[in-house]
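Missing here: one protein chain of the complex. Every other protein chain is in place.
Up next is chain A:
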Amino acid sequence: MGTLFSFRITSKNFSNWGYSFKLQQATGAGGNEVKVTQYLAVFSNILHRLRFPKFLAIVSQELDKDCEEIFEGLIQHGRLTLDQICDRAGSDKSGGGDSTVRAAVRENFNKLLNARFIERCPAPEPFLEPPTETKSSNKRGAKSAKLDGAPETEEQRIIAAAAPIEVLRFSNLATSGTDFDADEDVSGSSVGEKRKHGSLELNEEHGSKDKEVILWRVNFEEFIRCLRHKACIENVRARLDDGAAIVLKAMLDATRSIEKKVRTENSVPLSMNTIFEEVMKSEIGRSFTLDRVRASLVQLGCSPSDETYSIDLKKIIELAQNEEVESIVLKRYGRDAYRMFRLLSKSGHLLETDKIADMTFVEKKETPKILNKLWQDEYLHMEKLVVTATRQVSFLLWKVNKPILWDHVLDEMYHAALNLNQRLIYEQEQKENWAGIPQLEYYRCHEWVLFVFWFEMAQYLVQVPKKKICSVFVIRKLQRAAMKGKET
């Protein structure tokens, strides 16, 4: 990935994409403990940058234009205080009293906060203790204590140390007072630059209670969650029906703020009564009977005898990922390959060439050729089995190794995204194929950002196909033809 995207990280945008932290180290004679400030780039946040157009679209869809403006400011500057946000709005809107503008901004700001699209910035320069000896010597214990079994990376430790406590994260209680005194002298300079000031000053800002400055930033997590939910809902709509999608949406909307992890595997369990109440809140859902809701829950994989219902989101996403990869195989390698790939992907274990041919109705001679092609392109894993009986016979066994393949596909998606971007720049430079630019832009802003997302578990909107933009292009094509006609 590193080769595909390079970013110039300035002190200004670093504030949004990186963390600085203090690390305790024992150095020097006498083992004096010193604290050193180190910097860390958070790559996932850098990648989010590519999705900003999508995030903006969500804000304007779910809230309104004014909220979008505030949000845009946060995207541009990384982190702002509420007063800075008000100032920006004030300078944009000439006319109208200062206090009315501020009141309106504050209201919109609260809307963004309630929707959890923005959050309090993590603590500046969290203090990080060195990993303790017991932890490193007792790795097994530490590992098994973690839910997912993966060892904690330094990045995760730093982010966890910096995170504000959950209650404070979306609370603007302190903002009712003056939170701006410390920033008064840096008006005009951006927030990022402010961070270059000595740590003493920062300590003053954040240390003293009466001059507390609260910085706000975009909460990427909420967007990922929001897109992930939409992705699941749309997938269910396409695969099952509208009813199942409505029930799932009601359940996810009701529990969005209680969801603990972004990539939670199961939705928060709800009782039948709560689900029914939530379904009733939507316009279409109002016509649903209790039986209809129950039937949809069964479709979604719940057992009718359950007391509380929780939907297996992980499974929905897995199905969507399978579909995405299978679709690539179908278009690239044809229908026979598609059938073989699906057979191997479903079975999950090694199968022998002839067996694959029999089960997929493909000619014996063709089968090894197709499998080989898929293997060369890293879509399949192959093992050779040599049996020595009366004579030596070798068999080829094949399987889909999902973790490795999924990684490979994600790489290809980033590569495809880069290519799309490059082609767009090229077309813009050429200024010839102007009808092609919107298509490229469309896919850049919507499609590819999203299909990379699929693989990071939250894409949707794939079903807004070329058709929609095509109608625009047909008009443009006619225009172009007309223009050409005039010239000649």
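Throughout what follows, contacts are C-beta pairs under 8 Å (C-beta built on N, C-alpha and C of every residue); 3 or more make two chains touch, one makes a residue touch a chain; residues count from 1.
We take it that contacts and distances are computed from a predicted model.
The chain absent from the displayed complex carries the UniProt protein name "DNA-directed RNA polymerase III subunit RPC6", chosen from "SUMO-activating enzyme subunit 1", "DNA-directed RNA polymerase III subunit RPC6", "N-acetyltransferase domain-containing protein" or "Tubulin delta chain".
Set against the missing chain, the residues A:103, A:238 or A:404 yield one that touches it, A:238. Touch with the chain that is not drawn comes from one residue among A:116, A:169 or A:342, which is A:342.
Of the listed residues A:260, A:286, A:331 or A:384, the one in contact with the hidden chain in the full complex is A:331. Contact with the undisplayed chain is limited, among A:286, A:349 or A:365, to A:365. Panel shows chain A; residues 238, 295, 298, 323-328, 330-333, 335, 338-339, 342-343, 346, 358-365, 377, 390-391, 409, 412-413, 415-416, 418-420, 422-423, 426-427, 433, 435-436, 439-440, 443, 447-448, 450-451, 454, 459, 462-463, 465-466, 473-474, 476-477 of it touch the chain omitted from the view.
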